[in-house]
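As you look at this complex, bear in mind that one protein chain is not there, while each of the others sits in place.
Every chain is named by a letter (A and B) in the order it is written, and numbering of its residues begins at 1.
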C-alpha cells in the first residue's frame, strides 16, 4: 500500500520536476539557413503585421440591433391648372409615422371623383371592335376592372365595372409638380445597441445637441455628423439627377455606417452617412433603367351626395431606406490566442518546407538525414584496430565512427 | 567598441546562416507505422477535403444590407348582397407604398356608418341582467367601448359609448369575399449590397430585363428568376390551402436567398426564392392552429350631414414578409492560413497519439523511450573489457554499449 503510494508520489514529482523539449539539430548551412530564416521572418511578419495590426485579429466582432426614426420638414407648392395648393408633411410622406423606410411624394397623377360604376377602359387597353372581344366577367391583369362584355363604340375599348372614370397615367407631369421637394429636410434619429459588448449609441453623439441640430445641415465635409439632410443633397450625393428622379420616382439608400473600435473610448464610435441608389446592378449596362422609377397608388375616400367616392393618387416619389450597417470590434482573448496558435502552426509549415530543402535538395542530404533522423534498428559498433607496439607505453588514439 | 560590433555581427550572421530542425527518431515498426500514417492521412484528408473543399475554409464570409420594394397588380371583384364592386391595388394592399412587409386583403367584415354614440354591446360580451352588472365608466379589454352603466333589456347586454353600431365579427364570410385574390400578381424588386466585398446586386439580374418581366411568371422550375409571382402560387408553394388562408388570413414569408461565391464571376450570384408559412412551430403538433389566422382593423372616416362617421373594416388577409437572407464568400488569406495553421496543430495531435501508443502500449516501449528521450542527468560510461592475448598482435573487437 505505502509502496504504491510512494510510486504515485514519485510519478507525480517526476512529472513536475522534468519536462521535454524537442531535441534540435542545428544546421550550419548558409543556403538553407538564409532560406529558412527568411521564410520564418515572413511568417512572423504576416502574423504580427497582417493578422494583428492590419486585420486586428486580436479582436472579436459584433453587429448591432438598431432602431431608426425619421422626420421630414418642409412645405411644397403646386399650381395645377391655376389651382394653387401647398403640401405639408401630412400630405407628402408615406407612411406618416416616421419609419426607417418611407416615400416622399415628388410627382403625382390625380384622378378625382371616382365612383364604382361602369365606364370604358383606357384607349390602348382592351381594344375591341365588337362585344365579342370583351368577355363578360373576365379580368385583365393590367386592367382597371371587370369587363361587362360591352364594347364601347366611342373609344373602341371594352367597358369595365371599376372606379370610374378610370385613371389615365399615360402622361407623367413634366416638370414634376413638387419639384420644390428639393428643399425638404430629413431628420434621422438612429439608435444602435451592440449586445455582445453591451454598448448603446445614438447618432445624436456627444456635441450633437438640440441647439446644434436646430441650425445645422448635413454636409459630407463641413458637418458630417449633423443628422439633418436636405433632400436635394441626398439625391445629388447618391448620384441621381433630381429633376429625373422627382419626375418618375426612385429609391435611395442612406447607409448609416457604425464601424467602431471599442478598445478606444466609446466616444470615438460615430456614424458615417453614405448615399447610393437602390435596385440598380452596377454590373449592368443599362443601370439607369433598373435604378429609377418608383410609384404606387393610394386613394382618399369621401362621401358626396350619399355616394362613396374616392380621389386616386398615382404617387411618384423618392423612396428612402435608412439602412443601418454596423461592425464593432473589441479585444478578446479567444481570437487572439487562436491567431497566435495557428500562427505557430504556420511556423511549423515553414520548418517542414526547410526540411524538404534540407533532406531532398541539398547535395549533402544524406549527411543531414543521418543528423536529423535516429534509426531505431541500428546497433552501434565500435571497432578499434589496435596496432600495438609491444614493450612501448605510448598513447593510442582511436577513431570511433558511428 | 569594435570588438563588440564584431560580436553582434557574428551573432547575426550565425542566426542567419544556421537553422534548427527538430531531431526526429525514425521508428521502424510496422504496427505503429501503419497506425500513425493512417491517422496523419486522415488529418490531411480532413483538412484538404473537408475544411477546404467542402466547407470552403479558405474564404471569408459576409452578409448583405438589402432593400426591397414590392408592387401588387390585379383587380378583385365582390358581389356582396347584390352590391357589385371591384377592388384595385389602392383598396386591398396595406400599406400602399410597397414595403417589404405588407398585407393583401382577401376577406373582410365591413361595418358601415359608425358614429360616436351609445349602443348595446354585442350579445356574448358584457351580458347583464340589470344595470348593476354594468359598472359605469369601466372598460373591458375585449369590449368596444366605455360602459355607461345601463343594461339594455332587448339584448341583455351593457350599453357602451363607442363607435355605433358595434362591429359584429362572429360570422366570417365563407367563401372569402375576395377569393379572386388568387390571381393577383406580386412584383419584387430587391437590391443587396455586400459591404465587405463592395458588390451590389439586384434581383433583376442579367437577362431579366423589362421585356422579359412584362411577360414572365415565376415558376420554381421553368422561370426561377422571374420576379413576378402569382399570389395563388405563393400560397401553394408555402404549403397552405388558398381557400383556408384567404378566409381567416395568414402570414407567409418569401425568403430571397442570396448565397454567392465571389471567387467565380459575380454574374453567377443569383437569388433563390423560397416560400414558407410563418408563426408556426414545426415541432408543434397543432401547427395549423399556430400558423393561420391574420386580421386587423382599419377605418375610413367621412362626414355625413356634419356628423363624423367611419366605415370599419376587419381585414382578413395574407401578410407577406419578404425576408432577404444572404451569405457571400470570397477567398481571403486570413481564414486560409488560419485553417492551415490549425491543421498543422492537429497534425501535432496525431503525433502525440502515436507517441502514446509507442511509449505506453508497445512491448518494446522501454527501448523506444530510450530512443525518443535523452536524459540530461546520465553520464555515458564505456567499459571495455580487454581480454588480451599477450605476445599476439591480433585485432580486438570491443562492444561499446550505451
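Assume a residue touches a chain if its C-beta (ideal position, glycine included) is under 8 Å from a C-beta of that chain, and two chains touch if they have at least 3 such contacts.
Only a predicted model underlies this, so the values are computations on that prediction, with no experimental measurement involved.
*Asks:* Looking at B:139, B:331 or B:360, which makes contact with the chain not pictured?
*Replies:* B:139
*Asks:* Tell me which residue among B:44, B:278 or B:362 touches the hidden chain in the full complex.
*Replies:* In the complete complex, the chain left out is touched by residue B:278.
*Asks:* Write the list of chain A residues that the hidden chain touches.
*Replies:* 15-29, 65-67, 69, 71, 73-75, 77, 84-86, 88-91, 95-100, 180, 183, 185, 189-191, 193, 195, 200-202, 204-206, 209-210, 266-267, 300, 302-304, 333-334, 337-345, 347-348, 367-368, 371, 373-374, 391, 393, 395-400, 402
*Asks:* Which residues does chain B use to touch the chain missing from this display?
*Replies:* 20, 22-30, 32-34, 36-37, 40, 46, 50-51, 55, 57, 94-95, 101-103, 116, 139, 141-146, 160-163, 251, 253, 255, 276, 278-284, 286, 289-290, 294, 296-299, 301-303, 306, 310, 312, 315, 319, 321, 323, 325, 338-339, 341-346, 348-349, 351, 354-355, 358, 371-377, 380-388, 390, 400
Heads up, the rule we're going with is that only the chains that are shown with their structure count from here on.
*Asks:* I need the rotation angle between the copies chain A and chain B from a CA superposition, between 0 and 180°, in steps of 5.
*Replies:* Roughly 120 degrees of rotation.
*Asks:* Distance between chain A and chain B based on Cα centroids, please, to the nearest Å.
*Replies:* That gives a centre separation of 16 Å.
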